[in-house]
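As you look at this complex, bear in mind that one protein chain is not there, while each of the others sits in place.
Chains: A and B, in written order; residue numbering restarts at 1 for each.
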Amino acid sequence: MERHFDAELKQLKDLILEMGGCVEKAVEESTQALIERKPERFNRVHELESEINTMHLAVDEACVQLLARQSPLAADLRLVIAVIKINTDLERMGDQAVNIAHNGTHYLKEPALKPLIDIPRMALEVRSMVRDSLDAFVKQDAELAASVLDRDDSVDALKDQIFRELITYMMADPKTVPRAINLILIARNLERLGDHATNIAEDVIFAKTGADVRHGGRLAAKAKV
Amino acid sequence: MIVRDTLASHDFRRKITHHVAMVTLFLMACAAILPLGFVFFYVVEQGAPAINWDFFTKLPAPVGETGGGFANALAGSALLIFMASLIGIPWGVSAGVYLSEYGRGRVAKILRFSIDILASVPSIIVGIFTYAMLVMPLKRFSAIAGAVSLAVIMIPVIARTTEELLKLVPSHIREAGLGLGLPRWKVTLRIVLRGSMNGIMTGVMLAIARVAGETAPLLFTALSNRFWSLKIDQPIASLPVQIYNYAISPYEDWHRQAWAAAFVLVVLVLSLNLTTRLILRRVDGKTR
Partner (left out) sequence: MSGIVANPYILEVEKLNAWFGQNHAVKAIDLNVVPHTVTALIGPSGCGKSTFLRCLNRLHEEVPGARVSGQVMLQGDNIYDPGKDPVAVRRQIGMVFQKANPFPALSVYGNVAVGLTLAGIRKRSILDEVVERSLRHAALWDEVKDKLKAPGTSLSGGQQQRLCIARALAVSPPVLLMDEPTSALDPISTAKIEELVLELKKEVTVIMVTHNMQQAARVSDWTAFFLLGESVEFAETRKLFTTPQDSRTEQYITGRFG
């Protein structure tokens, strides 16, 4: 039986997807601007972020209304709760994209410190994690979500690598410190983006199966899926 | 819109028909009440002036003499009704309880059917039956025979009313009683029956009102008695029989007394019915 409620749930999902699309775009613009050394692309990031914030408010409002009026149960309940959490993560991701733009603007004011190798790799990996976690949400695919959880480790490893490399630069030549710090901050932003993508994946697994895989419950997630 | 307009165009004709019908029904209702009204007023007109203290206290005077009263008939009727109730009420209520609470299947259907038939047996047949059962073997007319014949008339009325009233008690009341761990008979008697007491009393009163004026059965059983007698194995005077005797007599004075007795009887029956109605309204008001 198709319910009016189902239409409202679909609207909610669509809103999250739209928001996710904006987040993906913002991450793309900010990272590409840095890699291609085109600071004008950073402006787009700011526009996208304000759209993300508007949607952030709308999603929360819609969820409150659904909970108050419909008293959802079972899968519907889990979905609404997951959406509330994913909403928060997406908004934070928007903020991180803006931080990358901010740090990147400062970095691009000066000549390149070194050819960027690891940061583009990190950016690529993080962007695919974001895309896959949102895909998993659309398809309610717990397996896809679990695969996102696995990739977080490699992102963390890349971040550590970048830190080590830049620290050697800074120790060798103090004049490189401002630029190195900016790159370190950007690596940090990318790592946080990866964390948020894993949060989204965990929420998708919860919505689909009811299993709470946060804080080390991942083995359980693998077993369930 | 077409529908609305078509309906509206018939409005005038409909209203005229309505009013004609209303007036006709009203006139017919009046026509139905008219005989009752005539009887009542005639009896009051003839009987009320004849009421005096002697009527209630004196015994019938010797034939031909004026004066005297209906004391023995009043007492006799009272005794007959009392004894008939003693027999008829327990019997009728038990039958009603059985049919309502335990009666399922063919036996109950046959019983119910028989009781309905008994209710419509002409009272004179009841009288003849009692004559054959009690008067002939004992070789005498008696008050007890009269009481029995009246009881036979009362039983189906009381049984039917009791059954109907008990059926009105919703089944979850019984279930609640059973749910408390009470045996079925206790639930029936102490909860269901007790709750319908008002209605059952009403049924009893209606039965009494019915038999108070029965004449035919008494003619074959209690006969009549010109003297004061409250012995149950002897003939006994009663209001309706005495009215009959006096009315067919040639004496003016007796006619007058017969009217007085008729008046008393009508007042009795009327007040029983009115009381019944008032109680029923109170019962209804409570359950609503």
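Operating definition for what follows: a contact is a pair of C-beta atoms (placed from the backbone, for glycine too) under 8 Å apart; a residue touches a chain by one contact, two chains touch by 3 or more.
This structure is a prediction, so every number in the text was calculated from the model and none was measured.
**Student:** Hey, which of A:C63, A:L77 or A:M170 is the one touching the hidden chain?
**Tutor:** A:L77
**Student:** Taking the full complex into account, find the residue in B:L182, B:M205, B:I232 or B:A247 that is in contact with the omitted chain.
**Tutor:** Residue touching the chain left out of view: B:L182.
**Student:** Using the document's definition of touch, tell me which of B:I33, B:A48, B:A132 or B:M197 contacts the absent chain.
**Tutor:** That would be B:M197, which touches the missing chain.
**Student:** Residues of chain B in contact with the chain that isn't shown?
**Tutor:** Those residues of chain B that touch the unshown chain are 104, 169-170, 172-173, 175-184, 186, 190-191, 194-197, 286-287.
**Student:** Residue by residue, what part of chain A touches the chain that was omitted?
**Tutor:** 1, 3, 5, 71-78, 209-210
Keep in mind that, in the parts below, only the chains that are shown with their structure count from here on.
**Student:** Using CA atom averages as chain centres, what separation in Å is found between chain A and chain B?
**Tutor:** One centre to the other, that is 92 Å.
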